[in-house]
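For reference, the structure is listed below as structure tokens.
Every protein chain of the complex appears in place save one, which is left out.
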Amino acid sequence: MAGMLDTDLFLAWTEGAARAVRLHRDRLTGLDAAIGDADHGTNLDRGFTEVGKALTEWPPTSPAQVLVSAGTTLIRRVGGASGPLYGSLFRQLGKSLDTPVTLAGFAAAFESGVQAVERLGKAAQGDKTMIDALAPAARALTQAVQEGADEHKAFERAARAAEEGAKATIPLRARKGRASYLGERSIGHEDPGAASAALIMAALAEAAA
Amino acid sequence: MAGMLDTDLFLAWTEGAARAVRLHRDRLTGLDAAIGDADHGTNLDRGFTEVGKALTEWPPTSPAQVLVSAGTTLIRRVGGASGPLYGSLFRQLGKSLDTPVTLAGFAAAFESGVQAVERLGKAAQGDKTMIDALAPAARALTQAVQEGADEHKAFERAARAAEEGAKATIPLRARKGRASYLGERSIGHEDPGAASAALIMAALAEAAA
Amino acid sequence: MKKLINTAESVVEDALNGLAAAHPSLRVRDRVVYRAEGPRPGKVGLVSGGGSGHEPLHAAFVGPGMLDAACPGEIFTSPVPDQIIDATRAADGGAGVLHIVKNYTGDVLNFEMAAELCDDVPVASVLVDDDVAVQDSLYTAGRRGTGATLFVEKIAGALAEEGAPLEEVARVAREVDDHSRSFGVALTSCVTPAAGKPTFDLPEDQVELGIGIHGEPGRSRAPMAPARELAALAMEAIHGDLPLRDDLLVMVNGMGGTPLIELYVVFAEVEAFVRGKGARVVRSLVGNYVTSLDMQGFSITVCRLNGELTRLWDAPVETPGLRWGR
Partner (left out) sequence: MKKLINTAESVVEDALNGLAAAHPSLRVRDRVVYRAEGPRPGKVGLVSGGGSGHEPLHAAFVGPGMLDAACPGEIFTSPVPDQIIDATRAADGGAGVLHIVKNYTGDVLNFEMAAELCDDVPVASVLVDDDVAVQDSLYTAGRRGTGATLFVEKIAGALAEEGAPLEEVARVAREVDDHSRSFGVALTSCVTPAAGKPTFDLPEDQVELGIGIHGEPGRSRAPMAPARELAALAMEAIHGDLPLRDDLLVMVNGMGGTPLIELYVVFAEVEAFVRGKGARVVRSLVGNYVTSLDMQGFSITVCRLNGELTRLWDAPVETPGLRWGR
């Protein structure tokens, strides 16, 4: 049914995210080596691999279950800063979904997920964190819905906004997370969490394609 | 007086040995790095520098005093295997000299010094140690005396024998000292102690030149 | 880069097996390290944890006089809430539990989540943030917790052992943190098993100033210099933030790859520096205590002592990594 987002779509999203993170693991770790502690790729790869296992072991029966389970698994298995942050994103997103899931409902839930990340990490856009990819993605999604876009288009636009947001972290000076310790030296490097957020949003667009 | 070996000659010898060891310090340490623990050049440089200081502080009045003092200083300041061994060489050499020192007397005393090293280190020629340079030097010296050579010639021949002896350690497998732990792997490298012995004998020839 | 491991994935697990096998006084289960004899009824429990790769911190500081449990995360990755919850429950002897948390976003978030989720145990939390290399905390995640973590664990552990209540143990832990400052210098980066290559490149003639303990780059670079100058540089940074006076506890800590003989060279300079400021080193530690895998370099941590802190520092401790005065 067009406009309806079902369990399989979200399963495809988490699987796609796992594949993307695996494929880009060394690049993410490399970005983290430049301004952090060289573990972001390993962290997310471990996390999304565990998400895949959990979703196979306890097959979810609703989109909300997929996302809450993914978030819980990320919190339980990743550690570091990104574990609680991505975990909260997915959990809050899942918890905010009404059944059946409409595109507009998803966009609102996604906004709520991103806000949860902002609350937890006390970061705002421009602090050179994953927020710099997630917040523009949320806005793009909401706007696409308002403009009547279908899910393919809407997710595409969100993914593009995330990607642009990630690249836009390069000239920024980090003010949150480990990269903030570098002061001026954090300038000129892409934030690893923003980069992984862009990958995850691209996986959503691909899952709906 | 031709044929007479005086205090100045032996002072010149120790000074020349100190210069040679300083000049070749890194080469000696490099040889020791290959089959030992990379300290032979530093050890002897420290030792002969201290010899120079001791001989300046307590000016010797006889050849025997120069050599005994040099030997004692080497024992007191070098440590490692080469300290006691070179120290005993010089001490025994000094103690075995009659006054005035004739070339024949020196040759006999030098033999006795080398024997002291052999006794102490329980090494024989062919074990890939300083003995491989010192023993041939002693023999060459004695033979030169028997053949009526003057000190220039005699010391030249001793120096040449030491040099050849040192080079001849290259194909040998070490059986004494630290290099012996390498077994077959010690083959193909010049023994650092033999190399330093050749330098010291060359310094004697130069002092008499 | 060569590593003494089986696989990059199993290194924490394998090392914990080794830790358990080596120390009968410890018990290891589900990535938590406990005292084998369990919590002492009525004693406040001490729990700490953080990424692995900092050994002996924290796991080897579990034992009488120090921690009750430690939660080692993956290499340089904060532990997950499950570990912290397990550790907190097991460390509780009925008097509540103190979480000793190094101030990193990851550690803070995971410990907070854990504390929220085990609301059946009274939990107090102390943030360790001693690293003076992190300036203008308005524009950063705030000062990092580094070497002072050991001081906090030791001193709060001693007070807990005396039977003090949770708020008192938390109070002294915060006091130690308030009184402590650190600064670190790296001669080389470190190599994580997963990355297999140095986290950053450092030329032969440069040092990295103001490093943390995750192998992350520091604030700036400076030309390599003699030990005396590097020590003075670190001490000036500390002294500028917390003027050195009276009685000090000083740790010269190796980052993991620096020989002990060099740490003693640094300690001699630090001690002379302190004397030069009219203060005194009355207690000290020299060695590898809060490490960054195989990084070469050192950190200096200074704590201004008072009567109570000195008494608690001297109190008996019996852990694999720190042991005296039983």
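By written order: A, B and C. Residues from 1 in each chain.
Note that a contact is a pair of C-beta atoms (placed from the backbone, for glycine too) under 8 Å apart; a residue touches a chain by one contact, two chains touch by 3 or more.
Keep in mind that this is a model prediction, so the values were computed, not measured.
Asker: Taking the whole complex into account, name the chains on display that the unshown chain touches.
Answerer: Displayed chains contacted by the hidden chain, ordered by label: B, C.
Asker: Could you tell which one of B:Leu11, B:Val51 or B:Leu85 touches the chain left off the display?
Answerer: Of the listed residues, the one touching the omitted chain is B:Leu85.
Asker: Residues of chain B in contact with the chain that isn't shown?
Answerer: Residues in contact with the chain left out: 29, 33-39, 42-43, 46, 75-85, 120-121, 173, 175-178, 180-183, 185.
Asker: Touching the missing chain, which residues of chain C?
Answerer: So the residues of chain C touching the unseen chain are 1-7, 11-12, 14-19, 21-22, 52-53, 55-56, 60, 187-188, 204, 207, 224, 226-228, 230, 256-269, 271, 281, 284, 286, 288, 291, 293-294, 296-298, 323-326.
Keep in mind that, in the parts below, only the chains that are shown with their structure count from here on.
Asker: Quick one: do these chains touch in a line, a ring, a star, all-to-all (complete), or other?
Answerer: other
Asker: Please flag the chain sitting at the greatest distance from chain C, going by CA centroids.
Answerer: Greatest centre separation from chain C goes to chain B.
Asker: What whole-Å value do you get for the distance between chain A and chain C if each is reduced to the mean of its CA atoms?
Answerer: Between these chains, centre-to-centre, one finds 32 Å.
Asker: In whole angstrom, what separates the CA-based centres of chain B and chain C?
Answerer: The computed centroid separation for chain B versus chain C comes out at 54 Å.
Asker: Can you give the whole-Å distance between the Cα centres of chain A and chain B?
Answerer: 74
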